[in-house]
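Of the protein chains in this complex, one is absent; all others appear in place.
Let's look at chain A:
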Amino acid sequence: MLMVLAPTMMLLPMIWLCSSAHLWTSALAHSMAIALISLSWLCLPMEAGWSSLNTFVATDPLSTPLLVLTCWLLPLMILASQNHMAKEPINRQRTYISLLVSLQIFLVLAFGATEMIMFYIMFEATLIPTLIIITRWGNQTERLNAGIYFLFYTLAGSLPLLVALLLLQNSTGSLSFLTTQFFPPLQLHTEASKFWWAGCLLAFLVKMPLYGAHLWLPKAHVEAPIAGSMVLAAVLLKLGGYGMMRIIIILDPLTKQLSYPFIILALWGVVMTGSICLRQTDLKSLIAYSSVSHMGLVAAGILIQTPWGLTGALILMIAHGLTSSALFCLANTNYERTHSRTMLLARGLQMILPLLATWWFLFTLANLALPPLPNLMGELMIITSLFNWSNWTLLLTGAGTLITASYSLHMFLTTQRGPVTSPVVAIEPTHTREHLLMVLHLLPLLLLVLKPTLIWGWTL
């Protein structure tokens, strides 16, 4: 674990000490090297449970894919931000990269933590750099409002979690993930224990976000700069899913009944947010709502608590992380050229930027879960496990897949096909950097098709 953490921390002095001409290249090279090192975690024997264990951090089949995703995303964020940061003073550029790096440190510690309080602290710590990224580097005044929503929704959810964790510490004497499955069964018969159950899950459900507590997400996505959107969609939302998978083991006897309303709410959210996507005019908002819709499926898969549900949720989290991050990058390439997020103002881009249209198409397909991409494997497993729970859920999940296909292709058709609109006639061509960015998103998705077991979590 230190093999990744130490170089990541050393990124900070490097950013501040290296010459301004080499800032972006060296940050990119260094972070890419870290990402490549982190791939070695995938080679560790998964059957044994925990590996690379030390006092505070370790990896296991559940956290490894998310850790690798986190490390993989930092170079991509640096690559994506390069253009729109170029006009800023050099020290602000350094600050910006430092924030991204600090986010990676917190995230690695959060996913690697073997102790709940440490996980909790890192979970909260990620808020700080994200908040700064959104409110400092966002484009419009609404970014302040978005920052407040982001902070307060998450904090309001996670304070009960702290109390719940302290209570758990009181009754079991340990908060270690390593020993979770050996805890004596908790005596959860009182009414208050139901509140404790809710307190344990609420923070993660808000972070996912569950339908109903999702208002902060579209706002944050729309206002954040590209790197913020990417990391938010790809990794930060997954903190919620990860935390839920970790903690739901100890909540066992209660979850069976108490989770029903949340499952229904999540599935209902899939349909509702999908319908919202059909009517969005704002490209980033559309992608953000599509994230809410996909994460609703993930939440349902986790709450159902079958091996297939959990595996499907993990697969979908990884696949969705790469896909939505790529879609935000694509939206950003449009935004950097047309300076507008409105879809109708930039149509027919296929005529002008043909290769970019190919990327749009491929990621649209990933978003609507085309087999054999991991997105489909995840969705299919979740749908199957929900079907096993109740046949009627297929009405909602089926409607969800139909609506997802509709809005994904609607997004593709509106931006890429049709006649060229006048504001986009004279726009600059694409850069190799942008194509590289897309390839680096696509490559893991395609390679995971060949060996999906890498991201299957516990059910090996």
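Definition applied: a contact is a pair of C-beta atoms (placed from the backbone, for glycine too) under 8 Å apart; a residue touches a chain by one contact, two chains touch by 3 or more; residues count from 1.
Just so we're on the same page, contacts and distances are computed from a predicted model.
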item: Missing subunit (named according to UniProt) among the choices "Iron-sulfur cluster assembly protein", "Integrator complex subunit 11", "NADH-ubiquinone oxidoreductase chain 5" or "Phosphoribulokinase"; value: "NADH-ubiquinone oxidoreductase chain 5"
item: Absent-chain contact - pick from A:59, A:229 or A:273; value: A:273
item: Option touching the unshown chain, where A:136, A:194 or A:410 are the choices; value: A:410
item: Hidden partner interface residues of chain A, rising order; value: 148-149, 152-153, 212-213, 215, 272-273, 275-279, 307-308, 311, 348, 350-351, 361, 365, 370-372, 376, 380, 383-384, 387-388, 391, 394, 397-399, 401-403, 405-406, 409-410, 413, 416-419, 451-453, 456, 459-460
